[in-house]
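Here the complex is missing a single protein chain, while all its other protein chains stay put.
Naming follows writing order (A, B and C), and every chain is counted from residue 1.
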Amino acid sequence: MVITLRAGTGQAEIDRIRERAESLGLRTFLTRGESRTIIACVGLVEPAHQELVGGLPGVESVVRISKPWRLAGRAASAGSTIVRAGDGPGAQFGGRELAVVAGPCSVEGMAMLRETALAVRAAGAGMLRGGAFKPRTSPWAFCGLGIEALEFLAEVRRETGLPVVTEVMDTRQVDLVAGHADVLQVGARNMQNFALLQELGRIQRPVLLKRGLAASVSELLLAAEHVLAHGNRDVILCERGIRTFETATRNTLDVAAVPVLKAETHLPVIVDPSHAGGRAELVAPLAFAAVAAGADGLIIEVHPRPAEALSDGEQSLAPDGFAELMARLRPFAEAAGRTLARPAAREAA
Amino acid sequence: MVITLRAGTGQAEIDRIRERAESLGLRTFLTRGESRTIIACVGLVEPAHQELVGGLPGVESVVRISKPWRLAGRAASAGSTIVRAGDGPGAQFGGRELAVVAGPCSVEGMAMLRETALAVRAAGAGMLRGGAFKPRTSPWAFCGLGIEALEFLAEVRRETGLPVVTEVMDTRQVDLVAGHADVLQVGARNMQNFALLQELGRIQRPVLLKRGLAASVSELLLAAEHVLAHGNRDVILCERGIRTFETATRNTLDVAAVPVLKAETHLPVIVDPSHAGGRAELVAPLAFAAVAAGADGLIIEVHPRPAEALSDGEQSLAPDGFAELMARLRPFAEAAGRTLARPAAREAA
Amino acid sequence: MVITLRAGTGQAEIDRIRERAESLGLRTFLTRGESRTIIACVGLVEPAHQELVGGLPGVESVVRISKPWRLAGRAASAGSTIVRAGDGPGAQFGGRELAVVAGPCSVEGMAMLRETALAVRAAGAGMLRGGAFKPRTSPWAFCGLGIEALEFLAEVRRETGLPVVTEVMDTRQVDLVAGHADVLQVGARNMQNFALLQELGRIQRPVLLKRGLAASVSELLLAAEHVLAHGNRDVILCERGIRTFETATRNTLDVAAVPVLKAETHLPVIVDPSHAGGRAELVAPLAFAAVAAGADGLIIEVHPRPAEALSDGEQSLAPDGFAELMARLRPFAEAAGRTLARPAAREAA
Partner (left out) sequence: MVITLRAGTGQAEIDRIRERAESLGLRTFLTRGESRTIIACVGLVEPAHQELVGGLPGVESVVRISKPWRLAGRAASAGSTIVRAGDGPGAQFGGRELAVVAGPCSVEGMAMLRETALAVRAAGAGMLRGGAFKPRTSPWAFCGLGIEALEFLAEVRRETGLPVVTEVMDTRQVDLVAGHADVLQVGARNMQNFALLQELGRIQRPVLLKRGLAASVSELLLAAEHVLAHGNRDVILCERGIRTFETATRNTLDVAAVPVLKAETHLPVIVDPSHAGGRAELVAPLAFAAVAAGADGLIIEVHPRPAEALSDGEQSLAPDGFAELMARLRPFAEAAGRTLARPAAREAA
């Protein structure tokens, strides 16, 4: 932690700042420059320390040098964490094999869910996605089938062997959703819903944590840290586009976040090209880019008939479009040193 | 709703798009241009309609013409809504008198809360703020005193007559917080926590809804719509700075959001200059700017000794700084056609 | 300058980094923490030094402590700089009296320019604006009348006594424009056109420097530094809105930039509420907010018949709207400790 002092800060203020830092267990080193004086603080710097000195008279700025995440950081793990979803062969995140999750934005009914599951499994997906509770910007939009959708997901899982992921939005529903799904998703709008993150830290189901629309990479790691700190070590991070001034795409896929995250954390990192681009024709190029940049997996919206989708129809692939994407993805995966399950192998499993 | 078709869209696809729109109760009008064809749809357009046609083959874009908020919009109310907090004289939002809320970021103890309350009341504030449950980016930071802080708030309210506002973060705590506070705050990070918004829609306490870091003005209005749609008509909107590329300030105060919101909605609009600027010396100029732009009120962080604050010390005013701000605020309030309670009047009340 | 080293950096690399820094005339101080080691460098740190050490092996990050602007910084001047435009009484920037510049986006002809000049002078403006060369996003849009417009500006200046400001876009036109206008404007899109800034540094006419759409406050100050470094000390800074995700307004007025800039620099700071909001009804509230936040002046688009304007009609005020704004502005100016010239006084001058 480096404290820069305002010009003209007196000795009494400097002494007080050093005392405060030392009372926090840090050692302090003063360096006087021509125009500025700085105090370097070393020791086990806690995130809270920064603001405990930041308000003292004479302090111009406080910059942390060490990273504020402990459990999510690479130093906290011997190697990369592999998160397993369900008991099936294909749903591993963080290993050499690329994880591919596919399915509809919303579970609109049993028939369409089963149809989608069979199609994406045939194309090589290892896991099924489908929204039961949908966060909607407007209260007047379709908000999901709720509990009924959870039951459809559990049933299709039994039939197809595909583990399922669905979003949880309310601390009161964590146990309910965990009773039906293999992975619980935290949506972008809830990335800093700390009550929900804590509740998810208390269960033993993997959490798929989506990056918030305006969340920095640091904040995404700290959100994961909330889950880890409460006891759940299975967190999958998901880059899904951030909000910028550009309106040609729904969001701006921050593809550089993939290598940046992989360098910082032992947790698996996947990408959602459907929400990032917001248009069906962008899903394939963004998926390829994500894998080329080092992503551990993809989560893709597939609907049997996108034109009839109750939500996100513009960005959903039809089954044949998804199958084509999977076929074209293979050489990119291999170029990235990854394997991709053979569709046949998957169905036999 | 205006649907633009892709070049080369055939008659069969056009017919299908029109049928879909008409099945939603809309009338459709086709206009063929030299390079583009558009279908104008009129009638009672629902937000959901946009995506129900957006995925159809041939559709290039769908643009809504009417506004997606119904209850929050000006058309839904005969005049501006005045939200009353508690029974005291000073806590009205949306009337001619400027509402000023002040207090510490976090309730750190009974003594400091009482001291702050007395100081801000003496300077003319009409309401007390103080965090009991604090959303913190890092799980290792100070997270508030919780229920104990709620009791301190209720006690200081009894002693000073100042109504209190505090943040609620979890659907399970809504009743608890509503039992202690006059206004329930939804923090910026929870602005699109729809489960929480719905739960707040079911109670009869005013809600102070802060704009999310990357939320558009439209999304803020739609978040309010979630609360309104569930039955609670007392929502106060709060601009508190958005996230941009600029790092000289903690956030970028979007002061234009004030007149934009006032034109769109009948709900009161206040500004938080403390979080917007993130530095104590910016609080006064941003507060003046907010009032000059037409804000109905301010919410300001005040701590008896900012240098010792457990959170947000950099941006908290000391009591004398707050008193000076209030004195300098008066002519700006009057220039804006507002009144500001006299400190004396407030204490006598 | 504080250099943070990567974990595991060896002594040879540390020595090399210190040697590099010392070869630049800096003294270095090493501090070893538990997880990180830092090297504090003090002395006359040049902006170039940061990148001269940033690429060395072992360097994780380099943070400047001192500010990179020398001539634009407060330390470089005994007090605030007052920039004078023309010989008239009203065109001073940075003094106690608020500077108000008004006029059309583009000079569309002699009659409309004269009509606008008389109207804005009558309402109290002290200076006339009008575009001769217009930067247009599309090559197919109206690009200004060019030299003819410069002559109209010079003629109207003679007739009305109002000094004039107009934009210069090309190094080859600096002398031409300086021969007709009292102040030369650099548009937002040219804020980092360094060839143009240097050329403007060589003349003795004030420069009105608009903040770029994605320029930080630091970059605006460094752009001014380019002009100052080449010998021209008369630079007026102008906040005109930055580009963010918000689409409800044309740009997002960063009103906090006003007090931030005033604290950093001795140069005058004005605000353009017309481009910031992009809509006529937002001009007045944003102008009031700017003055409340401490701006030294305003630049406002006024057109005799906005509905017929060839550019920026949506955000232009008609003369009566401008006169009303000026009348309502007075109490805000006084609340901010400013004076505003009386229209009568202006016309008599």
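Observations, loosely collected:
Assume contacts are C-beta pairs under 8 Å (C-beta built on N, C-alpha and C of every residue); 3 or more make two chains touch, one makes a residue touch a chain.
Note that the structure is a prediction, hence the values are computed from the model and not measured.
Among C:117, C:177, C:222 or C:302, the one in contact with the hidden chain is C:222.
From the set C:310, C:323 or C:336, the residue in touch with the chain omitted from the display is C:310, counting the whole complex. Think of the hidden chain as still there; on chain B it touches residues 2, 4, 29, 31-36, 38, 40, 42-44, 63, 65-66, 243-245, 247.
Contacts to the hidden chain, counted on chain C, fall at residues 46-48, 51-52, 54-57, 68-70, 135-142, 169-173, 189-190, 192-196, 212-214, 219, 222, 225-226, 229-230, 243, 306-314, 316. By the touch criterion stated above, the residues of chain A touching the omitted chain are 214, 216-218, 242, 244-249, 252-260, 263, 276-277, 281-282, 285-286, 288-294, 328, 331-332, 334-336.
Assume only the chains that are shown with their structure count from here on.
Centre-to-centre spacing of chain A and chain C amounts to 40 Å, using the average Cα coordinate of each chain. Inter-chain spacing, taken between the CA centroids of chain A and chain B, is 27 Å.
Counting only residues that touch two or more partner chains, chain B has 214.
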